[in-house]
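Note that one protein chain is taken out, while the other chains of the complex remain in position.
Labels A, B and C are assigned to the chains in the order they are written; within every chain, residues are numbered from 1.
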Amino acid sequence: MSMGESVTCIPLWDCLLVPLHGDVSDVHADALVTEVLERIQRDECFGVLVDLSGVWTLDSYLCSVLARLAQAARLMGAKTVLSGMRPEIAMTLEAMGIELRGIETVATLEDALSSMGITRTRESNKSSGLERLGEREG
Amino acid sequence: MSMGESVTCIPLWDCLLVPLHGDVSDVHADALVTEVLERIQRDECFGVLVDLSGVWTLDSYLCSVLARLAQAARLMGAKTVLSGMRPEIAMTLEAMGIELRGIETVATLEDALSSMGITRTRESNKSSGLERLGEREG
Amino acid sequence: MFWLGAEFGKAPRLASLQPALPPAMAAYEDDEDSVFPIESDADISHARTVIRQMCGLVGVRGYDAQKVVTTVSELARNIARYVGKGEMRFALDTVEQRIVIVAKDEGPGIPNLDEILAGNYKSRTGLGRGLIGCRKLADHFDIQTSARGTHVRAEFRYGK
Partner (left out) sequence: MFWLGAEFGKAPRLASLQPALPPAMAAYEDDEDSVFPIESDADISHARTVIRQMCGLVGVRGYDAQKVVTTVSELARNIARYVGKGEMRFALDTVEQRIVIVAKDEGPGIPNLDEILAGNYKSRTGLGRGLIGCRKLADHFDIQTSARGTHVRAEFRYGK
């Protein structure tokens, strides 16, 4: 995430998908909050899905920014869910005593959508047994 | 997308979501193909959703890489759909006579999922009229 | 005309016409170091980033900016890929209100340029739409090629 790189927000149903990637600088983290909050208002979103699959490190500052984002989004009527945190990052935060209280954290983007009440409807067009209907209504 | 930055691939249902962002270098574009094809095999995906919302520029090389990716993914049984191309990028490609033949291109990530046969199931918990059920079965 | 590059920045003919530069541009004026050498993948990315910022500085956005950045990307890649080294210069002509891109290399030249610009060329390395694409994007496009190298100049109007 080099200088000047802008925040990627992808609209998905009435949510905003925010995939983070690589090294997230403090400047980028701060820009993230502004951008996401503006987009919540503009796009009338009720959910923010921050996916951490591509992130290299989460340190105490990035955690505080995510907590701040979730708090502010909540005041605007949107729920924030974090997905895709790699196990080594979770272990590091745990060791540091960082709890991310107040933000829902789930394993996959699929679970995050599910937590927003969004599950898929589809005719399986491949090997069967992959259906996941109506699981966990948010 | 600075040096050494790895490709972000987010599993979503049986698809792979690949959000591109910022300046996509040729090295990154090439790494993208390798990474996505490996993940298709490993995760047994049937769809690749490349989202271009965050990309600054698409030039002829990146287009040729995406075409190559879609072609190879197809041989592995996975369909590739591009979403989120900004209008100014579409206009530029059109002016250059670049067609991206053989890759499906849709407006939003939502449409891309829809094209994979995935639509949402949810109880609207906000303003009504936002439901989109079973639209476009892929 | 403010060249982001030494050779051009000194052109005396235009010097007296120069209005005030946006502060961020002033640094480039008459600066020997602001030629952009193009060799590596990172140089291509850097060239794109610089021209993108330059477009932003003069309020060129959206499709107009895409045209310029894409042209730089195509020309920079051609140098890095087909020649190995060369250079680019970017200039802002605030009088005529145009952005000028120059790409120069001392490579083997493009013997089949006519075929390429006619759109009949099948590229093995890409789509073969780079040069013809730039010519379509630019408001003025000029390419000189010989066994001593290739020199491309593309101009884009901006402002109303």
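We take it that a contact is a pair of C-beta atoms (placed from the backbone, for glycine too) under 8 Å apart; a residue touches a chain by one contact, two chains touch by 3 or more.
Worth saying up front: this structure is predicted, and the values here are computed from it rather than measured.
Undergrad: Under the stated touch rule, tell me which residues of chain A contact the chain that is not displayed.
TA: Counting only chain A, the missing chain is touched by 1, 3, 23, 25-27, 56-61, 63-64, 67, 87-89, 91-92, 95-98.
As a working rule, only the chains that are shown with their structure count from here on.
Undergrad: Express in whole angstrom the distance between the two chain centres, defined as the mean CA positions of chain B and chain C.
TA: Here the centre of chain C sits 30 Å away from the centre of chain B.
Undergrad: In whole angstrom, how far does the Cα centroid of chain A sit from the Cα centroid of chain B?
TA: 19
Undergrad: Would you mind listing the residues of chain A that make contact with two or more other chains?
TA: Within chain A, no residue contacts more than one other chain.
Undergrad: Which positions in chain C are in touch with at least two other chains?
TA: 49
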